[in-house]
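Have a look at this one before I ask anything.
The complex appears here minus one protein chain, its other protein chains still in place.
Showing chain A:
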Amino acid sequence: MTPGAEGHGGVVVVGAGQAGVQVADSLREAGHDGPLTLVGDEPELPYQRPPLSKEYLAGKTSAGELCLRAERFYEDRGVRLFVGRRAVGIDRRLRTLTLDDDTVLPYGHLVLATGARPRSLPVPGSGLEGVVNLRTLADAQELRRRLDAVRDVVVIGAGFIGLEFAAACRAAGLSPVVLDIADQVMGRAVSAPTAAHFAEQHRLRGTRLLMGSAPAELVGRDGRVTGVRTADGVTIPADLVVTGIGVLPNTELATMAGLATDNGVVVDEYLATEDPHISAIGDCAAFPDPRGEGRIRLESVQNAADQARCLAARLTGAPRPYDALAWFWSYQGDLRLQIAGLSAGHDHTVVRGEEQAKGFSVYCFRASSLVAVESVNRPADHLTARRLLADGVPVTPEDVADPGFSPRTHLARTTDPERRALA
């Protein structure tokens, strides 16, 4: 069902992020011994992005420790690695990929793992010096350098990246201002109780959060940013503005090759595009929601790594539909958030644990079915919730509201075969 993995240039992977590196690793692990090529447009050895907005900014991690695999890994596994090269075209008839230096790579199977790029701020002044995105190691290096010298930081976007960056600013002794057009932090990614808790905790720790506030213009002097003027006419002083207002999938290569895109490269449940020789995985792939309706696109390490493993299995003769449970994490200073499942469209929540003390979990239900669990400083809850959701164990709002409820006991009781037989 998957032509070409062995023949005609083997497997070529475009994108050397979490998904690209994992698919190469898993292909070799599964015994694929044909040619394997990984192409990335950034100059560094492939690295992990999550620490860039967290421990890397805080100075706890060096750039060298960020690498996904050591250089020797690629040599030992026979993975041909092109870094600092951009793929510019696909010839589907000849099955070749062209790079920006005119290198032509034949492929038997092409994997698009092209990721996403930050959405740019659609207001005047966004090109001023001192306005920075946070996506790449180069961005993070620039921010780390600037954090020592700046006084007034404004973060536009109270999503995961924006809030993580705000926490890093506080750790550097700064008092950042975060503004977002939405009313709740982390947008629709989390439930109202979790958003309220994070907003309160960020405020308590010294971040000024301006919700429901839209930037109208970035103002500057001599080409350097000096402030952010909001839609209601207030100008907030800033010598550094960091934008974190979401990302756009990198679909240009697919579009040029005539492949369908719809908020991502369209793939089926096997992560295959309409061309049997091309698949797409990770942040750039729009795939059928295994637990819902329609197509979704997720931006997470879990999604990248699990889709890579699923695709590697298909390319080595063990096809299975992609059905992994989505999960995410963010940590913002001492606040650790872990999400199991997708809470979109939930209509009811039950909170367990003490919101101010050790931590708590928010159970999100849709039509009385558990769809997601958000855990704050409760990693054991999170791990158990992942098993409950992945195994489809029935959990009702009444179960969770019971004072004696514990996710572990619930899991043990409902998955214990003897008890199930008796029931």
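Following the convention adopted for this analysis, a contact is a pair of C-beta atoms (placed from the backbone, for glycine too) under 8 Å apart; a residue touches a chain by one contact, two chains touch by 3 or more; residues count from 1.
To be clear about the criterion, contacts and distances are computed from a predicted model.
Asker: Quick one: find the hidden chain's UniProt protein name among "(2Fe-2S)-binding protein", "Anti-sigma factor", "3-isopropylmalate dehydratase large subunit" or "SusD family protein".
Answerer: UniProt lists the chain left out of the view as "(2Fe-2S)-binding protein".
Asker: May I ask which residue of A:R72, A:R93 or A:R221 touches the chain that does not appear here?
Answerer: Counting the whole complex, the residue in contact with the absent chain is A:R72.
Asker: For the chain that's not shown, point to the residue among A:Q141, A:Q302 or A:T396 touching it.
Answerer: The missing chain is touched by A:Q302.
Asker: Any idea which of A:A138, A:A192, A:A318 or A:A380 touches the chain not displayed?
Answerer: Answer from the full complex: A:A380 touches the omitted chain.
Asker: Considering the entire assembly, which residues of chain A contact the chain that has been omitted?
Answerer: 25, 29, 48, 50-51, 65, 67-70, 72-73, 76-77, 301-302, 305, 329, 331, 336, 338, 379-380, 382-384
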